[in-house]
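Working notes, structure below.
For this depiction, one protein chain was excluded, whereas all remaining protein chains were kept in their positions.
As written, the chains take the letters A, B and C, and residue 1 is the first residue of each chain.
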Amino acid sequence: MNGFWSVLSREIRLSLRGGGEILTLVLFFVIVGAVVPFAVGPDKALLARIAPGIVWIAAFLAMLLGLEKLFGPDRADGTLALYRLADIPLSAVVAAKVIAHWLTAALPLILASPVLALLLAMDATSFWRTVLSLLLGTPALAGFGAIGAAVTVATRRGGLLAPILIAPLSVPVLIFGVGAIAPTGGPDQAQAAILLLAALSLMVVVLSPFAAALAIDWGED
Amino acid sequence: MTEGQVHSPLCLKTFALGVGRGETMLARDIALSVSAGHGLMLRGPNGAGKSTLLLTLAGLLSPLEGSIVLEGHDEDFGPAFHHCGHRNAIRPRLTAVETLEFWRGINGNPALPVAEALERVGLRRLARLDAAYLSAGQQRRLALARLLVSARPVWLLDEPTSALDAEGQKLLAGLIEDHLAAGGIAVIASHDAIALDNLAVFTLETGA
Amino acid sequence: MIALGAHAEFIIAAYVGVFAGLAALIGWTVFAARQTKRRLEELGDGQRANSSAQ
Partner (left out) sequence: MTIDTTPKMTWWNRLSHPGQFVALTRPLVLPLALLTGVLFAVGLWYGLFSSPPEKYMGDTVRIMYVHVPTAWLSQFVYATMAVSALGTLVWRHPMADVSMKAAAPLGAAFTAMALFTGSLWGRPTWGTFWEWDGRMTSTLVLLFIYLGIVALWRAFDDQLRAARVVAVFTLVGAVNIPIIKFSVDWWSTLHQPASVFRADGPTMPGEILTPLFVMFFAFTFLFITLQLAAMHTEVRRRRITTLERRAARGDAR
């Protein structure tokens, strides 16, 4: 457990000192969301209708953007090899990193989502549903992200590959994430989507550290 | 864990070991035997497989054939191998103290306290400085301090003298000497001479 | 050829497309096989191509 906290605190410390990385990510999130009205027109009714989708797409892209930082620098400076010699299982290290990734790449986006809600003319109910669905869904994105980053860490051109690999896997997260907000299917469907999203997140967060650790261990071997 | 506490009689042995990367065998039929308190110097031209052998001993690469045994090592004690490679595993934005505390946390078997380890490698005054401001030699010393904060019986050092000045090399020899005196084992790959008496030498040939 | 009804062009397009795809797949497989065989012979391993390694 000791080692787990060491990794977690190191990761968070590194992101906080990362020279405004978190700020960049949040800005990216807000700007992607704010650019959409220029493309589809400032019609408030239309914007309010597609706002959940925009927020989710912006969060999805922003989280993909931060993936390269997950294992890339650790591999470059030799830390990853030493993780494999550490006294805690590699999967625990990966789990700590997934949690740190969520805290530094997803939580700031959720905190910034009111800005987007305002710009996209969301009403209060759908805003709160958006926050809830982001809270429930982003852990799954972080878990898939860890898998994508882990399988590409040993390659030379991993940067763009990881998003390509995990985007198809993330389809259910987007579907249930937006389904939990959008009123299309009525409240029953939204409720079901929330439950499915939570189940999916739970499963991905529990299983992804093992898959990612396996991929790192065998990719480095 | 104190300096005097000695590991149980320890012996690192390899049997007909073949090492390499992927399918390419770099060296084969390696039969090493290093017992507690002894060091082994790996020599050989570039590309002979020194680094690969060290990585294989550490368990970071799997052997292509043969086997590695560490006799007398209690599994409950935790991992047996410290590996110190070309890369220092130091992140510029963390201070020396933070770096060491982190390694102490995940490597287990805490030995020297962080402050003492930094004192030992001569970085006490730079302890609170971001690692980015350390010179290459100082970063190397910090990497060596990582070996001190967690006790592990076998040190595998890959070119440990690189970037070290004369004083640093003397320091390194002292660290290895202390480790061996405490009943440890060291396997060192280096092109430089290390001022230690009881080092056996094992030479790897190219294309062996 | 029988008459394919009102949507003949779709049916023909589907068959032509699929069989062009299959032909490309087969062609590619055969080409890759030939190429590797030739390369192996260049490397002086032609006879041992079937029994690799020691």
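Following the convention adopted for this analysis, contacts are C-beta pairs under 8 Å (C-beta built on N, C-alpha and C of every residue); 3 or more make two chains touch, one makes a residue touch a chain.
The shown structure was predicted, so the numbers you read here are calculated from the model rather than taken from an experiment.
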Touch partners, limited to displayed chains, of the chain removed from view: A, B, C
Absent-chain contact - pick from B:59, B:72 or B:110: B:59
Among A:36, A:54, A:136 or A:200, residue touching the chain not depicted: A:200
Contact footprint on chain A, counting only the chain that is left out: 147, 151-152, 154-158, 161, 164-165, 167-169, 171-172, 175-176, 179, 184-185, 189, 196, 200, 207, 211, 214-215, 218-219, 221
Hidden partner interface residues of chain B, rising order: 21-24, 59, 62-63, 65-69, 207
In chain C, positions touching the absent partner: 1-8, 10-11, 13-15, 17-18, 21-22, 25-26, 29-30, 32-33, 36-37, 39-40, 43, 45, 49-53
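Note that in this section only the chains that are shown with their structure count from here on.
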Chain contact topology (line, ring, star, complete or other): other
Most central chain, Cα average position: A
Geometric centre distance via CA averages, chain C-chain B, whole Å: 53
Centre-to-centre distance between chain C and chain A (centres being mean Cα positions), rounded to whole Å: 41
Contact footprint of chain A on chain B as seen in their complex: 55, 58-62, 78-79, 81-83, 85-91, 93-94, 98, 101-109, 150
Residues on chain A engaged by chain B in the complex (per definition of touch): 2-3, 5-7, 9-10, 13-14, 17-18, 73, 76-79, 81-88, 93, 220-221
